[in-house]
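All protein chains of the complex are present and in place, except for one that has been dropped.
By written order: A, B and C. Residues from 1 in each chain.
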Amino acid sequence: MDARRDIPLVITFLVGVIAVMDYYTTFSAVKETFTVIKNWGVVLNAFALGLGAVNLFRVHGRRISERKRSDWPFSAWLLLMLVIFVLVGLGTGQFDASDQYQWIYNALYLPIGATMYASLCFYMSYGAYKILRARNLDSFLLFVTAIFVVLGNTPLFPALFPPFFHIREWIFKAVVGGAYRGIRIGVGIGAVVLGIRTLIGMETGYLGRR
Amino acid sequence: MPVSSDPLIWIAAFYTIAATSYAFRDNILFKFSENTYIGAAAGHAIVMGIKNIRDYGWAHIMKGEMIYWVVFVLGVMLYFRFHRQYYWLYRYPIAFLVGNGVGISIRAAIHSDFIKQIIETAKPLTGATAFDTFNNIIIFIGVITALSHFIFTYEGMHKGTLGWMPKVGRWMILLALGASFGNTIMTRFGQYQGRILFLLRDWLGIVA
Amino acid sequence: MAILTEGRLVPLVAFILAWIATYLAIQLGKQGKIRIRRIPGLDAIEEVVGRAVEMGRPVFDIIGMGSFTSIYATQTVAGLSILSYVATLCARLGAKLYAPQADVGVMPVAIELVRDAYRSEGKLEELDVDEQLPYLSGTQFAWAGGIIGMAARMKPAGNIMIGPFWAESMMFAESFNRAGSMQVGGTARMYQIPFFAAVCDYVLIGEEIFAAGAYVSGDPLQIGSIASQDWYKLVALILGIIGALLATANVPVIQNLLSM
Partner (left out) sequence: MSAWEKLTALPREIVLGLVLIAMILPTLKPLGLPLMVGTMAKDWYDTVDALPSGSVVLFDIGFGSGGYPSLGPATIAALHQMFEKDLKIILMATALEGSMMYPLIMNKVKPEENYGAVYGEDYVFLGYIAGGQTAMAGVLGDLHAIVSTEYTGKPIDQIPLLKGVEGAEDISLVAYITTSGDTSEGWVYQAYSAYGKDVVGGMLSMMTTSMKPYYDSGQLKGLLDGVKGAADMEFLTRHPGDAIKSSDVLSFSQTLVLIFIIVGNISYWGVKTSEKEGR
C-alpha cells in the first residue's frame, strides 16, 4: 500500500460511504460517527481558507523581491491589504463582529466586490449592440424567448400592456419548466456518477500532481 | 441632502468608480482596485477561517474532546501542499474533504434530481382547463426531448424514427436558455443599479 | 427497528444500481464495447481550423480557468481533450494555434498534450510552447485582459472555448467577435451556456462537451461514465413517458412506486 496514494483513496471512500449510509440507514453508530465527520469537515474547511493567502504570499512575495515586473508595487499593496484585514480582524479579538473590521470591510472590500461583477452590465449592453445577432436557428430560438422575458422583466412594458407579464410567466412555467427539468436530471446523474467514480478511486484529479 | 463627509463613503465611492472603469478601458485605477480586492478577500478568508477553527474545533478541545486534535493535525497537513518533498501529506485532509463533500451531495442528488423529477414527469397530462392540459403537454415534451438530446451512446436515439426527439430537444433547450439569458441581463442591471443608488444617494446626496 | 430510513427505499436502490452501472460501464468502455456518437459540434471545430488555414490567421483554444482540484475538473479534462484534438488538426492542416493558460496545475498537461499532437503529426519543430501556450494570470480579470489584448493584436480566424467558464466569457466573446473570429463555445456551467449560445457560431450545450471530449480522446473512463449516465437518462425517459401515459389513464402506478 502506497501511503502517498492509496491511503488518501481509502479515506475518501470511507468518509464518503459513511455520509451515504447516514442518509439511508438508521444505525446510531453511523449517525454518531457522521456527526463527528461533519464537525471535522467544518474545521478542515476553515483550515483550507488560508491556502489562498499562502499562495498569494508565494507569488507576490517573489514579484516584490525580484522587482522584474514594473507592477510589483501592486503586489506590495495587495499583501498590505491582506495583512491589514488579518491584523484588524484578529487584533480586536472579535473577528468579523468588531466595528473596526466592519469599517474596513465596508470601505475597501464591499464596494469593489459589489461593483466588479455588476459592471458586466456594460459588457452586456455593448455586446447587445455589437454581437447579439440572430445569426442561425440556434440563436434565433434563444432570442425569441430572451426578448419576451426581457419585455416581461422590464416593469415598463407590462405597465403598458399587461400580457407581456403573463407571457413571461408562461415561458417560465411551460418552456423553462420542461427543458430545464430534462437538463436537471442530466446534471444530477452526471454529478452522481462523477461522485461514485471519485469514491471508488477512478477519478483522482483532486490528489494533484502524481 | 449634502454630499457625504464620511471618509468611508468617499473611499467606497472611489473604489466603485475604479472597479467600473474597466468596462470602458483597462487602466491603472482598475488594477489598483483589483489588487485591493484580492488582498482583502484573502485576508478576510483567514480571519473567518481562524474564527471557525476557534469556534468549531478549539471549543471541542476545551471541552475535553481530545479526538479533535486529529483534525488540527489534518488541518496543518493541508499546508504541506507547498512543500517540495512532503507535498503528498496534504492529500490526507483533501481526501477527507472530498469524500465528505461528494458523499453528502450525491446521496441526496439521486432523490432530488432524479427520482423526484421522474415523479413530477409521471403525472397526468390532462389538467383542470384546456390551457393547463396544453401546458402539461409542452412541459412533458420539453422534459422528454431535452433528456433525449443528452443521450450519446445509443445510436437509435438520433437516427430513424426517434431522430426527431433530440432535434426538438435542442430547440426546447435553446428556448429555455433564452429565458435564462433574459434573466441574466436583469441580474447585471439589477446589480449595478445598487451601485448607482450608492453613488447618487449615499455619496453625492442627490436623491433621497 | 427498521434499518432503512423511511421513504428512502427507491433512492437507495437507484443509488446502488448507479454504483454498479458506473463500474460496469467503465469496464465495458475498457473493452471497447461502447460506441459514442460524434456530435455536430466537432464539425464546427474542424470548420474553424479550416477557415484559419484559408485565411492564414491563427486559432485560439481557451480551456478556461479551471483546475484539477475543483469540482469543475471534469470540464477542464473535456477542454483538454478538445485542445489535443484542435492541436492535431492545426498541426496537420497548418494553422497556428494559441492556447493561453490560467492554471499552473493544468498548464503542464496542456503543454504535453499539444506537444504530443504536433509530434504525432511530425510537426514538432513548428511548435513554440512559450509563445503559443503562455501563462497569463490566475486572476480572473487579469487573465481576461491578457486574452483580450492577444485577440486584438492577432485577429485570429477562430476561437474555441470549451471548459468551465465564468463571467469572463462575455469579455472573450465580445473581443473575438470584434477581431472577426468564428467562435465555438461550450461549457457545462449552466449559468454561462445561454451566453455562449447567444454569441457563438456554434454552441456545445452542457454535457455535449463531455461527449465531445470522450469521443476525440477515446478514453474508456470518460466513455464509460457517459454510457452509465445514458442508461439512467433512458430509464428516466421511459419511466417518464410510461408514467405520464398511465397517470393520464388514471393509473398513477409509477408515481406511487417511486415514492416508496
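Rule of thumb we're sticking to: a contact is a pair of C-beta atoms (placed from the backbone, for glycine too) under 8 Å apart; a residue touches a chain by one contact, two chains touch by 3 or more.
The structure displayed is predicted, hence computed values, not measured ones.
**Q** Indicate each shown chain that the hidden chain touches within the full complex.
**A** A, B, C
**Q** Pick out the residues on subunit B that sit against the missing chain.
**A** 23-24, 44-45, 48-49, 51-52, 55-56, 59-60, 100-101, 104-105, 107-109, 111-112, 116-117, 119-120, 176-177, 179-180, 183-187, 189-197, 200, 206-207
**Q** To test your reading of the contact rule: which positions on subunit A touch the chain that is missing from view?
**A** Residues of subunit A in contact with the hidden chain: 23, 34-35, 38-39, 41-46, 49, 94, 96-97, 102, 105-106, 109-114, 116-118, 121-122, 124-126, 128-135, 143, 147, 150-151, 153-159, 162, 165, 169, 172, 176-177, 180-181, 183-184.
**Q** Identify the residues of subunit C touching the omitted chain, counting contacts across the whole complex.
**A** Residues touching the hidden chain, for subunit C, are 71, 190-191.
As a working rule, only the chains that are shown with their structure count from here on.
**Q** Could you tell me the distance, in whole angstrom, between the mean C-alpha positions of subunit A and subunit B?
**A** Averaging C-alpha atoms per chain gives centres 4 Å apart.
**Q** For subunit B, write out the residues touching at least two other chains, lowest number first.
**A** Residue numbers touching two or more other chains: 22, 34, 38, 94, 106-107, 110, 114, 117-118, 121, 140, 143-144, 147, 149-150, 170, 173-174, 177-178, 180-181, 184.
**Q** Quick check on subunit A: which residues sit in contact with 2+ other chains?
**A** Touching at least two other chains: 20, 23-24, 116-117, 120, 123-124, 138, 142-143, 146, 183, 185-187, 189, 192, 196, 206, 208-209.
**Q** Spell out the part of subunit C that touches subunit B in their complex, as residue ranges.
**A** Listed in rising order, the residues of subunit C that touch subunit B are 8, 10-11, 14-15, 18, 34-37, 39, 69, 139, 141-142, 145, 148, 190-191, 193-195, 197-198, 205-208, 211, 214, 223, 226-227, 230, 232-234, 236-237, 239-248, 250, 252, 254-255, 258-259.
**Q** Which of the residues in subunit A end up touching subunit B in this complex?
**A** Residues in contact with subunit B: 3-5, 7-9, 11-20, 22-24, 36-56, 58, 71, 74-75, 77-86, 89-90, 95-96, 101, 103-124, 128, 137-138, 141-150, 153, 170-189, 191-192, 195-196, 198-199, 206-209.
**Q** Help me check something: in the complex, which residues belonging to subunit A touch subunit C?
**A** Touch list, subunit A to subunit C: 20, 23-27, 116-117, 120, 123-124, 126-127, 130-132, 135-136, 138-139, 142-143, 146, 183, 185-187, 189-190, 192-194, 196-197, 200, 202-203, 205-206, 208-209.
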